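Data block below; observations after.
Every protein chain of the complex appears in place save one, which is left out.
In order of appearance the chains are A, B and C, and numbering begins at 1 in each one.
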C-alpha cells in the first residue's frame, strides 16, 4: 500500500536536465522518485541508482497507479507523445519546452490535456529565476507604471554542434522560445506584429545548417507596447541573460548573476566575474523553484504558472518569427 | 589688418546650443568670435556682449573677409540656406544636424559644399563624447573582434511641446538621426534593410501631432551585422544614452554618465545618481571637443570626422525608417 | 550492525544554527543524523522529527559507538565542556565559535583535543563563503602580489537584546572574533600590535551593558602588513560584510551579496537591492560548504581548514583588543 500523502514520480530522460530535475524533486517532502526511463539504459540505471529509484519502461510507468506525476526531460521529439499518453493515464505532467516543433501537433496535445483534466506545466524556468520573478512582482506592483518597451538580451556562450542545429527546429523555436515567453509574461499581452531578421556573422556552420546564429526580433502588442529581442548563438564572454522594461514611471532591469562578488583592481583595469557559465548554473535556483511549484500545485490542486497554452503561444510566435525571417517582411498576427 | 593666425568666426543662432558653441569656441587659441546673428535681437546682443563680439546680419558676416568660419546653430529650416551661402562665400562651416528635413535639398547643399571646396562639419557631437569615442577606439583596435550586433538605447527625459513635434520632421529625423549616425559610425557599413515600428503609449499628444513617441528600429548591414535601436520621447528617470556592441570576441558597453559618484545605502535600497539630466549636460565635453576638432581642421587644413555626407546618410536612413513605419513593412535599401 | 561507510552524527543545539547544520549535513552522502540534543525538549523533538533522528542526552550520544561525529551548535557556555567530553569519547567534532569566552579554558580544550587525536573544526564559516574563498585563492595565486593592507567592514543590521550583550563576552569576542579570523587567514601572519577603540553613538543600551556598539581596530603583523577593522552593532541598511586587500600589484575586493540583480531607475535615483539580510542568508552557501568540508575530512581523514588552534588565536586577539580598548592604548603582543 502506498503512502497517499506522497506523490510517486517517474522521470523520462536521464540526461543533463533529467539529473537536475531528479536532484530537485527528491527534496520535495511530498514527491518520491520511483522510476527513471531513458533509451540509454546505463544513464537510466545511474540516475535511478543515485536516488533509490527503478529503471522502467513507459508502459510500466503509466500502468502503475502509484505514479501520480511524470517529469518529461527526454528529447524534444518524444514530448508530444509522452504528454498525450501521460494525460490519458491521468498523470500530472511537467514537460520541458517545447511541447513539439510542430504547432499543430502541440495544439493537439493541449487538447488532450484539457480533455484529461490533468495538470500540465511547461518548463519555462526563467519565470522562476529569483531576479526575473522579483522584477515581475515589482512591475505588477506598479513600481514603474505601465510597461511600454521591453528589451531582451539572450546569448549563448557557444553554439551546439552543427548536427544538433540541423534538427533543432531553428533558432526561433530552439532558443528564442524562452524569450517569446518572457515577452508574453512581462508585457502581459499578445503580439499583433512580428518582425525578425538575422544572419550568421563569422559562423558559416550555422548558415550551412540552414539556420541563423544571430537574430533581431521586434514585436508589438495590441496595446502598443514594443519588444526588441536580440539573440546570438555565441558570446565570447559567456551566457548573457538580461532584460529591461521601460515603463511610464521608470525602468526595471534584470541583470546577469555572477559566481562571486570579487573585484580586482590591477594596473590595467577594474574587473569582476563573468556571468554564470551557462543555463544549468544561471538557472540553478529557477530549476529548483519550478519543480517545487509543480509539486505544490499537484499536492494542493492549484494551477501552474506556465501552462501548455503558454507553451503553444511561444511556439506560435517562434513560427511567425521564422516566417518573417524567411520572407524578409514584418507579419501581422493575432496569436 | 587682421591677425592671419586667427580665424574670425560668426555664430548663427544665439539660443541654447549657440551659447554652448560660443563658450567653447572662445577657448580655442586660434578662433575669435566676431559676430553673432539671430532673428531675436536681444539674444544676439546678450551673447555678443558676453564675448566681446558684434551683432550683425548674414550679409555683413559673409561679406567680411576677416570671417574664416561660421558656426550654424539657428533653427533647422535655416541650415541649408546658410550652408549654401557660406560655402559660396568660401567660409569653413560647422552646422548642427540636420542639414535639412528634405533629403533632396540636403544633397543639393552637399553638392554646393563639394564645389566650393570648403570644410563642412555636421554636429554629430556623440562621436566626440569621451565614453563613446573610447569605445570606438577600442573597437577599432580589435579588442572584441569583428562587430556583429549593436544595441542602441536613446531616450529623452520628456517630450518637447506638441507644437515643436508637429514641425520636427518626425521622431526619426528629429531624434533618431543621431542614432543612425551611431549605427554607421560603429558598424562601419551601410544598411541593406531597415524596419521601424512604434507607437505612442500614454502619450496621446504625440499621436495627435501625427508622430510616434516610442520607436523600435532594426537595421542590417551588407556584412550581416545587426542593429537594434530603441527610442522614446520620455523616460521618467532622465536622459538615457547607452549602446553596446557584440563582437566575435566580446562585448563593449558605453554607459550613461552620472553627475557624481555618491552612493547611498538606506533601509530601502542602495542607490546612485540618475544619469546626467539632458544633452547639454551629458554631452558637455563632446560639444567642447567637436568645436576644438572643427577649428583644428580649419587651422591645419585636415579633414573633419563628421562630414555633410554623414549628415545626408543619416537623413536618408531616417527617411527610410519613416517610410517603414508608415507602411508597416521592412524596406530593403542601398544607401 | 551499523553501516561502516556512514558516519552517525549527533547534533547539540536545536536552535537557528542547529537547524541550518542539520539541513546541510543530511545532504552529505556519508553523514547520518541520529541524535538531536537540546535543553529545550520541544525544539529537539521538532528538529529530530524533521530528519528522522532521535532525541537523546549527552551521555547517550557519547556512549553510542555508532556516533562518529558531533556538531555543537548549543549555547557558548556549553562548548568547552562538550568539546572535551566528545574528544574523550573519540568523536570527530565540529563546534561553533567561540571555543569558550575564557582563553585559558579554550587552551585547555585544545590540549584535550590534541591528546585525543580527534578532528576538531571551529565554525569560521566565512572562510567557506564563495566570494571570500575565491578572493583568498586569487590572493594566494599572486594576482595582486604580496598583501600589504586589509580593510574589513563588518556590520550587523541591528543589535541583539541588551540581555544577550551583557553575557556576550563583549563585542570583540562576540562579533569581531570572525574578523580576527579573517585577518589571520588573509594576511597569513600573526599580530605584533593591536589598537582598539570605540564607542556607543546613539546606542545607550549597549553602553549601559558595559560594552561598545562601534569599534575600530588596527593590527600590524610581524611582516609590516596593516589591518583596519570597523564594526558596528547596527547598520540601517542591513548586514554589511566586505573586505579589501591592497597588494603590491593591485587590490582585491570582496563585496556584499544581493538577493537579486534587479535595478530600478525612477525619477529620483537608480537603485539596487540591499545586501542579504543577515548571516543566515549571507552565509547560506558557506554553512553548507563548511559542513561538507568537515564530513569530507572525517571520511577521508584529511585535516580541516579551521582548527581549534585558529579558534584560540582569534580569541586571543579579541582579548588583547578588549584590553586595548579598556586601557586606551595600543598593545604589543606575540600571539
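In this text, a residue touches a chain if its C-beta (ideal position, glycine included) is under 8 Å from a C-beta of that chain, and two chains touch if they have at least 3 such contacts.
This structure is a prediction, so every number in the text was calculated from the model and none was measured.
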Option from C:43, C:218 or C:285 whose C-beta touches the chain left out: C:218
Residue among C:193, C:307 or C:323 touching the omitted chain: C:193
Sites on subunit A contacted by the missing partner chain, in the whole complex: 236-238, 264-274
In subunit B, positions touching the absent partner: 130-131, 134-135, 138, 143-144, 249-257, 259-267
Residues in subunit C touching the chain absent from view: 144-146, 148-149, 151, 153, 155, 193, 195, 197-202, 214-216, 218, 220, 223-228, 230, 232, 234-237, 240, 246-251, 328-330, 332
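As a convention for this text, only the chains that are shown with their structure count from here on.
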Separation of subunit A from subunit C, taking each centre as the mean of its C-alpha atoms, in whole Å: 40
Subunit B and subunit C: spacing of chain centres that average the CA atoms, whole Å: 58
Computed distance of Cα centres, subunit B from subunit A, in Å: 42
Two or more partner chains touched - positions in subunit C: 264-267
